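Quick one: this structure, given as structure tokens, is what I'll be asking you about.
Of the protein chains in this complex, one is absent; all others appear in place.
The first chain written gets the first letter, and so on, giving A and B; residue counts start at 1 in each chain.
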Amino acid sequence: MSEHLLEAVDVSKAFGGLKALSQINVTQGRGELLGMIGPNGSGKSTFVNVISGALKPDSGDIRLMGGSIYRKPQHVVARAGIARTFQAVKIFGKLSVLDNVLAGALGHEMSRADATELAKASLARVGLNVDLDKNAGSLGLYDRRRLEFAARLISRPKLLMLDEPVGGLNPEEIRAMIALIQSLREECGIFIIEHTMKVITSLADRVVVLVNGRKLVDDTPQAVLRHREVIDVYLGTGDA
Amino acid sequence: MRALIIAFVVATPLVAILSLRDGFFVFIIGIALIHMLWASGLNLLYGFTGLIPLTYAGIAGVSAYTTIHLVMAKGLSFWWALPIGSAVAAVLGLLLSLPAIRLRGFYFALSGMVIQSAITIAFVYFPAYTNGDTGIASVPRPTGFDGRGIASPYMELVLAAFVAATVAGVWLTMRTRFGHTLIAIREDEDLARAMGINVTLNRTAAFIISSFIAGIGGGLYAHYIGFASPRAYDVLISLNIWLMVAMGGRGTLIGPLLGALLLAPLPYLLVQYTWIKDVIYGVAILLVTMFLPQGIYGYVLKRGAKS
Partner (left out) sequence: MSDEHILVLLSVLTSGLLVGTIFSVVAAGLSLIHGTILLPQAANGQVFLGAGLLFWLFGTEFDWPLWVSVPATFLIIAMIAFATEATILKRFYPLEDRNISYLIITLGIAQILSGVYTGTIGKISDTFQVTTPFPGFAMIEPVPIPNTRLVAFVLAAAVLGGLMAFLRLHRIGRALRAVFQNREAARLRGIDTLKIYRFAFLLGTMITTAGGILFALAFALDLTVGWTMSLITFSIMIVGGPGSVVGALCVGLVFGFTQAIVSVFADPTVSTFAYLLAMLAMLFIRPSGLFAK
């Protein structure tokens, strides 16, 4: 039996009295593009934070390619092969474009020469064609999102977790971003959080629906769209 | 402008030493040189890594007292005592600060303030090695080739050599992968962690190096002025060395040197009005924090980059 890429088993996380995640079970197979949707505050970002090690879960188990990453420190999880982006793009605003991508290699084993080569390749991969010395903070949102991708790809992650990657982009940029993410499927596993149905349905093989920290549905996008409770939850928000 | 500042920082001490050869102003230059060394060390931790170590002076003090003890009580040569004293100080500083290094900036700084206060109390109330508030006098100059204490202006030239070596060391460090990692941590420690960087380990390494430099400065200082007292290694001293880095230009090589050269001589020039130096330093802290956080040299660099 082949190993799953990611296994989250009965993962729970509470903040004081607030149960952010209640016994979440999620499995992602290799080569599968998994999506997670849910209303604001349903626990999506908490889930990514817990999987990537930024937050420690209260209970459960988490495995990457069969190896346990449960409660491992964030930098260890990153080195094991999980890279994540942030809802509000996180880059080093005061450093150059090249330095931003190179930074993604600092925590990993590779020589400076290799890193520079890979950095240029990653930037080409995401289609970011700007001066390498340009200050990253001066880039527009779409370029910054792509820079964030490049800084993750340089470490050749096994799993790339994207937290609302199309937030704030115009329709043309969203189309381009969807195409980019599609093309990245062959390189690493992709996990996307979104609250826009359209993006999820055009990309995901499977969708997990999270509501109030609980998993509501786990199925193909088409099945999820027809699911009665999902319709109830999203009724009136006009996102479908 | 940039070249002017570099020339000023490098030339002034050398010119003063070589032309005046001895006397009060050469002494002031010597004091400034030691502070340049201290500022460079603190800059590694503050300017490049983003932590404010308020324990800096206390660590320098531990080295000073250790070096004095080895030289005066154990008869060791200064040149052996200095690295040993600095290593002891670095290790002690690390042990005391270890739990604090994983804390966020403010809590690290606050912990530093507490630890430094405890160190000062220890200096005053455990007089076995320190002679308490009375201090230790007649600390000898480091011995030269002739076996006797190095006299001015050679002593100041030795100090200048130490400064040059320290600056070179910091420059080399910042070019390594380690140096780049420190900058990433300074810019955004959460992002650095998410990208696989072991923030705590790297900060600890920077802390050790920085503390060792503090210790070198401490040993040199005590043996240069010939005196050691707990007040010379107190929290305000840490703060004032921080000011030299901040006002000069944190995260640059020249900035700390400039800040030290401008500020360190003040207490000695003010003579019996030393209390004015506290007012000047305090006001400088306010002005730098409010209006010029990148420091004088940092501002000059930024202006130069725009044109």
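FYI, contacts are C-beta pairs under 8 Å (C-beta built on N, C-alpha and C of every residue); 3 or more make two chains touch, one makes a residue touch a chain.
This one's a predicted model, so the numbers in the text were calculated from it and none came from an experiment.
Chemist: List the shown chains that the missing chain touches in the full complex.
Modeler: B
Chemist: Who touches the missing chain here, B:G75, B:P99 or B:G147?
Modeler: Reading the full complex, the residue touching the unseen chain is B:P99.
Chemist: Of the residues B:M1, B:V15, B:A118 or B:A168, which one touches the chain left out of the display?
Modeler: Final answer for the missing-chain contact: B:A118.
Chemist: Among B:I17, B:I52 or B:I183, choose the residue that contacts the chain missing from this document, as touch is defined above.
Modeler: Going through B:I17, B:I52 or B:I183 one by one, B:I52 is the residue touching the chain not shown.
Chemist: In the complete complex, which positions of chain B touch the hidden chain?
Modeler: Against the left-out chain, chain B lists 52, 99-100, 103-107, 109-111, 113-115, 117-118, 121, 124-125, 235-236, 239, 242, 273, 275-279, 281-286, 289-290.
Simple rule for what comes next: only the chains that are shown with their structure count from here on.
Chemist: From the C-alpha centre of chain A to that of chain B, how far is it in Å?
Modeler: Chain centres of chain A and chain B, defined by C-alpha means, are spaced 44 Å apart.
Chemist: Name, in rising order, each residue of chain B that touches chain A in their complex.
Modeler: 177, 180-181, 183-184, 187-188, 190-199
Chemist: With touch defined as at the start, can you tell me which chain A residues reach chain B in the complex?
Modeler: 52, 54, 73-75, 78-79, 83-84, 90-95, 99, 102-104, 106-108, 112, 151-152, 155
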